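With one protein chain withheld, the remaining protein chains of the complex are depicted in position.
Chain nomenclature is as follows: A, B and C, assigned in order of appearance, with residue numbering initiated at 1 for each chain independently.
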Amino acid sequence: MKRIEYFTRCAGEPAPLEKSVRRVVRFNEVDPMNIMWHGHYASFFEDARIALGDAYGIGYQDFYRHGFIIPVRRMQIDYLSPLQFGREYEIKARLFYTEAARLDYDFTVLDETGSVHARGCTVQLILDKEQNLLLAKPAFFEAFCQKWRGGKL
Amino acid sequence: MKRIEYFTRCAGEPAPLEKSVRRVVRFNEVDPMNIMWHGHYASFFEDARIALGDAYGIGYQDFYRHGFIIPVRRMQIDYLSPLQFGREYEIKARLFYTEAARLDYDFTVLDETGSVHARGCTVQLILDKEQNLLLAKPAFFEAFCQKWRGGKL
Amino acid sequence: MKRIEYFTRCAGEPAPLEKSVRRVVRFNEVDPMNIMWHGHYASFFEDARIALGDAYGIGYQDFYRHGFIIPVRRMQIDYLSPLQFGREYEIKARLFYTEAARLDYDFTVLDETGSVHARGCTVQLILDKEQNLLLAKPAFFEAFCQKWRGGKL
Partner (left out) sequence: MKRIEYFTRCAGEPAPLEKSVRRVVRFNEVDPMNIMWHGHYASFFEDARIALGDAYGIGYQDFYRHGFIIPVRRMQIDYLSPLQFGREYEIKARLFYTEAARLDYDFTVLDETGSVHARGCTVQLILDKEQNLLLAKPAFFEAFCQKWRGGKL
């Protein structure tokens, strides 16, 4: 199966930011087919997305403090190989640089041998508290992106 | 197995209020033992508790509108016979009258033959928005209880 | 926002099969932003997919009885407008005809005014019980598809 790329990176754009977390599949996450139910991957992705956001000060709560919410507008999940009860997996999130006022994340779920079990992505928009869609990045996030472009993170 | 009574009813107290809902066990609620996972009963009970609260205007959102929250302080579940994927069950909630400032619910989960699969109860306390525990019922709920005692619901 | 089409329909192929279910957003499905958490849509879609499969005898359990499993290989969700606690939504599933050995579903989540809150799709592959990917439809499903093509469902 060929490598899936959810986002294209333009020339001159900085490399994506990365963060990994580890998570063990719970008994109640396993379905009658004895594999993790496909709906739980959203929570796996979210663990890694939140960890990256917290690590860089651009998480859901950081946006909220500045008066913005960042709802998920699209999610895609590609299931390559099932996850097993009791086994630990690495979930790697990458945040892609974009000029647009949004957050483009992709995700990879790997086992301890490095074998890839799933990939996916989420796209989040930025709204103010009156639910208006932002067309430009809010100031604190633009400042963050400038550092990122400048290689100063 | 003998009948479980979670709450005692004192002489002169009005009969409990009742409300039933129906719910089908979902694929993702079934665990690797092919029965509904024991942790999902809390949501089954909540469906019936919310339906009763809404029917009588004493639900979580009614309390909230009056400035109160009603967190669950205790829950007990007795699992008698497992629930199966795809099958529909009746969940019956009963709210017991009490002089105390709290909400005492019990629950019964039955199949279409009337066979009982689970019983349980929740006890909810009443807090104001500063998280202070109420020792007396708030006025709107006391008024409701008076009607209940008077047989005027 | 323009209409999203997840699957293309070739000339001469029969119309998709349709089935709708209704579902109320539960208290425990709502997140701290006071809207249904984005991960729960997988369960909403599954309700409609299972209802359609059961209605036509081509559900997960029907495949299983014939010796096959039908894991989800891809899921995409487009979130257009959030879902609110206590409100009922219609979830419409459509199964698209395809010559390939797979199940292509799309989904629409609507409120009672007909306004669309979300769209999405799932693609399921067909495996035998030794986890081998089927390249052709199993006999019982091919027979079903013939009737479908012939307008005899």
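In this text, a residue touches a chain if its C-beta (ideal position, glycine included) is under 8 Å from a C-beta of that chain, and two chains touch if they have at least 3 such contacts.
These numbers come from a predicted model, not from an experiment.
Partners of the chain left out, restricted to shown chains and counted across the full complex, are A, B, C.
From the options B:I69, B:L110 or B:C145, the residue with contact to the unseen chain in the full assembly is B:I69. The omitted chain makes contact with just one of the residues C:W37, C:F63, C:Y79 or C:F96: C:W37.
Residues 33, 35, 38-40, 42-43, 46, 69, 71-79, 82 of chain B touch the missing chain (whole complex, contact as defined above). Listed for chain C, the residues touching the missing chain in the whole complex are 27-28, 30-32, 34, 37, 39, 85. The chain not shown here touches chain A at positions 26-28, 42-43, 46-47, 50, 60-61, 86.
The working rule: only the chains that are shown with their structure count from here on.
Distance between chain centres (mean CA atoms), chain B to chain C: 33 Å. A straight line joining the Cα centres of chain A and chain C is 25 Å long.
The centroid of the Cα atoms in chain A and the matching centroid in chain B are 38 Å apart.
The residues of chain C that reach two or more other chains are 42-43, 46, listed in rising order.
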